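Every protein chain but one is kept in place in this view of the complex.
The first chain written gets the first letter, and so on, giving A and B; residue counts start at 1 in each chain.
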């Protein structure tokens, strides 16, 4: 019996299956901005809310009308969206040399202080899909509101494997 | 009849006229920090509130005592301030090769969820003034408070056209 070694792209697909969503459709954005921008071999990814198609999947204030567990699923969807954009931009997630920075914003009730635990769920996706290339620095904050009432939003900076 | 082609600098002046403010005076800041910092050809711009001279023009909580439209004007003033700093630093806005990242913080009432629409107004300024070089990745969040009670604040990272 032989097994095919997993790759970042197959592990991405496995995480999509686990979440029960598809992330390879068009990722529409409005306004005069763009979802990814490359400079040298740094790639910046715009802030992602847990949207699938046109629906924000996890809406509300974490610690009040959204639980930690729901927020963690939201953070995973955000991370998958960011990876989907990088996959689309680079052709393959194996072209990511190293994740550099992730900032995770959790819409927080006045007493909710587990922003790091929400962010952990997104960090886990990066680690599971990208392996060592998924290690990153991180900032987790609790904010008053997010676009469309989303419970969580994150942005990302990564390094691509090769310069253009 | 001949017309002079517009440039980033003339389009910047046109936007200043449209807003009815001047942005070419000194932009004083306090503390042990600086308004712009260049590393290689990346330039970081400090967070800008909608200040003209010594007055913050748009103060308050968006969705409560500040309307979306007022917040959008505030975001445009912030974007113009960031561009004014880059113009001062580079000599001309035509030296900007590419905007890379903008983060827009909107001071939000508990129910205000149009942070993206506030940020759109700032993105429009970058696009109108810089053209394709104004495309950027963006993160929009809603925060509890901002310095001096400002309704909006943004920061920026751009790439300069040539290395030093």
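As a convention for this text, a residue touches a chain if its C-beta (ideal position, glycine included) is under 8 Å from a C-beta of that chain, and two chains touch if they have at least 3 such contacts.
None of these values were measured; they are calculated from a predicted model.
Chemist: Identify the residue among A:56, A:71 or A:126 that touches the chain left out of the display.
Modeler: Final answer for the missing-chain contact: A:126.
Chemist: Across the whole complex, list the residues on chain B that are touched by the chain not included here.
Modeler: 30-37, 39, 44-47, 103, 105, 107, 143-149, 153, 155, 157
Chemist: Against the chain that's been left off, what residues of chain A make contact? List them.
Modeler: On the side of chain A, residues 42, 98-103, 106-116, 119-120, 123-124, 126-127, 134-144, 157, 159 touch the unshown chain.
By definition in this document, only the chains that are shown with their structure count from here on.
Chemist: Could you give the separation in Å between the centres of chain A and chain B, each centre being the mean of its C-alpha atoms?
Modeler: 26
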